[in-house]
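Part of the complex only, each chain left as placed.
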């Protein structure tokens, strides 16, 4: 097979506005097992959007953006259902920014010969293919952005805002979470930013400029995110997957306390994950466990054990069609930072 | 808490006719991961319903009937989307027949004190409650049915037909899979019939009649199911969970061969499960693995790794609204057996 045979069928991002999941979610609320948990999670998300005091933090890990959920995240940001994003580097750079540059992911197969893919410079994520040469364009675009910045120490949030600015300036028809967040005043944090295509671009940038270059300080990210928690004491977490973003967002409660400011635990928390609780990792730890750490309140919390591409479209469509976002004010947390 | 506090909120069975999942499933077909697998599974089910030669075998394990999917199964049988059912005893007796007698399952919590439930004669299935005293009525009804039969050796199919007849005769407003299958000519097999409320009723029946009583011979079940496979060489499997029903239905191909009749492998196969492939159990074995045994063809097969209450409503609603069942003829396999 030729490379073009592998890269034929584009992943198309589901449009939660095009169907109304309210009747399904409401029916599921009267069932059992994961369906009822999904419905309860949707209800808690609805509450956090309705709560006039609450700031909604979306955390993202895994590959849902590659897998057809990008438009969901864009719709949630454009329609004021999300105020802050904490994500893995790959979600933001390799997947979202990459699509923002005009590239696509492709529908492939999990049952394939990876050596043959390798020979064709096709990268695989489970059943999804990526053109590695396009990904290298993404890496290099990061380098170009870094090259254009003043040398110094930045948070990932600052750098990602430059990526949004780049997409806006460059124009083009394709929307992305990076662009939408930039335009809507929603800060995006990637506490492990270099663990991504951004890492490749930034290493190339620093390699050329060993002495004066851009550095990304995730301590600064932590400070900034904690500042938001201090200014927005009531908060809700909508977590897709676990990983560093989940832990990082939860930790702001403790961090504020250590800086001398008592803030309440996250009032609402929902997580969609397939991670197994038994290995004691944070990704899989229950939200009840998080309450022992003083991070998450136990009244409105719900874990949904499912691969997110199945249930996220239902929950997000429910939230969209419930329409509570219509009267919601944008929090515009980006504005509290000078740069 | 009192018993009545636990048994307040009934599980309500989702109505796939009341919402149209076609746009969701079609969108999922262009995504990745479990959403695309769900869409592909729906497409294969559609093919098996459309295929004028094919007999559709539904296999059921797990507790989806208790969890709000009973009406789905009824709708599939009443609308000629299913021709044969192979199920666990609990699915058919403790859950479906139990509801057919007018009882309900209740929405509860997975985080509860089981000793307190015990004291109140409340049984728990994950987050779902059952009144144990009502379940004993179910056990005793089985005994009554057995008491009224001629002593002898029966297949579970024969016994379950008597249960359908009982529900029909007794009347009452509540539909059930046992009743629907009885009325629509759809045979139901429970190869491990005594591993259920039926087992309790039948043990009481035999205990009172040590010498002349009803026996259930699962070898007879196997013979009968293989006879159907011989008369209906083209077949498709729609499997909810794994367990004995999955294995039993698959084995008919090999059994027919041993009886001297070459029959083709199952042409279509879909399974929804959360079972983990790595322990080598049949419940979790992939459908590709089944093809090494000569049981399932590999062209139209799809595993969906998900808790069934989330994805089954979407798939079944898709099938219902696609409407291919409208011109489909009932196979009426019950009619080939004298009793």
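Each chain gets a letter, A and B, in the order it is written, and its residues are counted from 1.
Here is the rule we go by: a contact is a pair of C-beta atoms (placed from the backbone, for glycine too) under 8 Å apart; a residue touches a chain by one contact, two chains touch by 3 or more.
Quantities reported herein were computed from a predicted structural model and do not represent experimental measurements.
Undergrad: Going from the 2 copies shown, figure out how many the entire complex holds in this file.
TA: The complex in this structure file totals 4 copies.
As a convention for this text, only the chains that are shown with their structure count from here on.
Undergrad: After a C-alpha superposition of subunit A on subunit B, what does the rotation angle come to, in degrees rounded to the nearest 5?
TA: To map subunit A onto subunit B, rotate by about 180 degrees.
Undergrad: Distance between subunit A and subunit B based on Cα centroids, please, to the nearest Å.
TA: Once rounded, the distance between the two centres reads 39 Å.
Undergrad: Please give the residue numbers of subunit A that touch subunit B in the complex, ascending.
TA: Those residues of subunit A that touch subunit B are 9-15, 18-19, 21, 23-24, 27-28, 30-38, 63, 66-69, 105, 107, 111, 125-128, 288, 305-307, 309-311, 313-314.
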